[in-house]
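Apart from one protein chain that is not included, each protein chain of the complex appears where it belongs.
Letters A and B name the chains as they come in the text, with residue numbers starting at 1 for each one.
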Amino acid sequence: MFNQLVYEFALWLDAGRWSTLLHESYYMYSWVETTHVLSLIPSVGILFLIDLRMLGLALPQVPASVIAGRLQWPMFIGFGLMVTTGLLLFYAIPVRSAQSVWFRLKVILLLGAALNAIVFHYRMKRSVAHWDNAAVAPKALRRGALLSLLFWTLIVICGRLIAYDWFDCSHGPSGFIAVFAGCIEGQTEF
Amino acid sequence: MDARRKDQQLAALLAAAGIIGCALVYWALQIQQVLETLAMARG
Partner (left out) sequence: MLPTFLNSWRRSIATLAVSGVALGFGFSAWRVNAWEALQPLFAWMETSWLGAIGKTWGGVFAVVEAMHLLAMAMLGGALLVSDGRLLGWLLRDVPVTLLLCRAHRVFVIGLVAALATGMFMACAVATKIYFLPVFWIKMLALAVGVLFTFAIKRPLLADGIEDLHPWVVRAVAVASLTVWFTVAASGRWIGFSG
């Protein structure tokens, strides 16, 4: 089953030497985490500016394609940092992270945000010539921008909640939570 | 450029340079502390 596979994969990662080194290092984990949080600025910070432009709430007199186009690369660098540090954080504490309801929710939301971004990108490419200088983007794109704001707000909340252990497998949750978190009956490693 | 604008520019430069200077000192002290701690940890 999926949960069993994920658990075994996490155990395999956990056995790695670098995983332990990263987790137990005096500074490394903190720096990776700090970079992850501060990378919110070049990634989500720039994305929010783009979304707010589409909604007509920020930088309205700048053509939308200029905002989206010129800020794309700094934003991708920001997201690159986020993904790299995120993967390292997962790798440092693989079992607990893999079995965290908040982490799983965060991954689902990340997939949703990515899908939303792809759809948005193609819709915008097709239509932007018609409305570039308008203060507000067409309805479908505004929906995409609003969804983006919503997704990322929830993603950051879930990310923050990973640290809280209310639903951890080591506390023996039951029912839906146990299944969603992927707790394995009788597991000894957490 | 009028005198007021020249003043404003110079004052801004002073403030910016001061801030950058203070920040450099602060971060240098932080880095020094980190290096010391790491050296101690290595024993």
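Note that in this section a contact is a pair of C-beta atoms (placed from the backbone, for glycine too) under 8 Å apart; a residue touches a chain by one contact, two chains touch by 3 or more.
No experiment lies behind these values; they were computed from the predicted model shown.
S.K.: Name every shown chain in contact with the chain that has been left out of the document.
M.R.: Within the full complex, the chain left out of view touches A, B.
S.K.: For the chain left out of this view, which of A:Ile41, A:Leu87 or A:Ile118 touches it?
M.R.: Only one listed residue reaches the unshown chain, and that is A:Ile41.
S.K.: If you put the missing chain back, which residues of subunit A would it touch?
M.R.: Where subunit A meets the chain not shown: residues 30, 33-34, 37-38, 40-49, 52, 58-62, 66-67, 70-71, 74, 152-153, 156-157, 159-161, 163-164.
S.K.: For subunit B, which residues touch the unseen chain?
M.R.: The missing chain touches subunit B at positions 1, 5, 7-20, 22-23, 25-27.
Keep this in mind: only the chains that are shown with their structure count from here on.
S.K.: Name, in rising order, each residue of subunit A that touches subunit B in their complex.
M.R.: Interface residues on subunit A, with respect to subunit B: 26-27.
S.K.: Where on subunit B is subunit A touching in the complex?
M.R.: Interface residues on the subunit B side: 34, 37-38, 41.
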